[in-house]
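Only a part of the assembly is drawn; its chains keep their places, and the rest are absent.
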Amino acid sequence: MPDNRIATVRPVEESEATGKVAAIFADIKKTKNINFVPDFWRVIAINPNQLEMVWTTLKSVMHPEAVGRTPRLDARTREIIALAVSATNGCAYCINSHTAALRKLGVDDETLGEIMSVVGLFNLTNSMANGYQVVPDVRPRVE
Amino acid sequence: MPDNRIATVRPVEESEATGKVAAIFADIKKTKNINFVPDFWRVIAINPNQLEMVWTTLKSVMHPEAVGRTPRLDARTREIIALAVSATNGCAYCINSHTAALRKLGVDDETLGEIMSVVGLFNLTNSMANGYQVVPDVRPRVE
């Protein structure tokens, strides 16, 4: 049984995009400096408002230079957070995408191993602190 | 009904620790340069092997200088990953602890807000990529 699905819905082909969807597809390619629209974006484009909402959010958080904002975190740190969240949630598409992004940013095996070691360690301590219901002993809010 | 629990078990008091537990408590205070043993460690000390296992792991990952290892990630990036994982898992103790650690490392409100914005964004995209079952379009493993 051949399985050529890429999602539970039929993604929007770049060639069939019009109006708001076409404009956002163009902005994704320009902002990310790539020559194709990744499947995630083609899939959520089945609802143009959804595409606009997610792209507006992601653009403002992950492409600060494109919206004229000076970020406090560099691109590598942002992608490390993205991978940490995605590994914790077990999202296959996201893990592949953010690992690829980190590779492009020059992250080698040694560094990737450190990232995943920290991710693994805190999934361990999280389940233990929850499992014993340890009450916070440090109160970050002072004043 | 007063509730003075700090966990589902009675934590080991520093004054009653002996042998392996006392030695690890001392190492925790020395390595972390603090003058008390945080509740998490006093709680898991109810089983000395458990305390040793978690401390050995955390020391090797989060205190590389103490084990003579040159890390690829700095302390701030490691704590950012810890907070990202803990926020995604909703672990109260851990969120408080790692937020406090980031404050000590000089992270201000603006930066904390960027960290949490990235965490929030990728919890959104994770649930969407999973929710549509988008298959990875980028294959990080080449060759």
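Lettered A and B in written order, each chain numbered from 1.
Keep in mind that, in the parts below, a contact is a pair of C-beta atoms (placed from the backbone, for glycine too) under 8 Å apart; a residue touches a chain by one contact, two chains touch by 3 or more.
Please read all numbers here as calculations on a predicted model, not as lab measurements.
Identical protein chains form the entire complex, numbering 6 copies in the structure file, with 2 of these shown.
Here, only the chains that are shown with their structure count from here on.
The centroid of the Cα atoms in chain A and the matching centroid in chain B are 22 Å apart. Residue ranges of chain A in contact with chain B, taken from their complex: 5-9, 38-40, 43-44, 54, 57-58, 61-62, 71-73, 77-78, 80-82, 84-86, 88-89, 91-94, 96-100, 103, 110-111, 114-115, 117-119, 121-130, 132-140.
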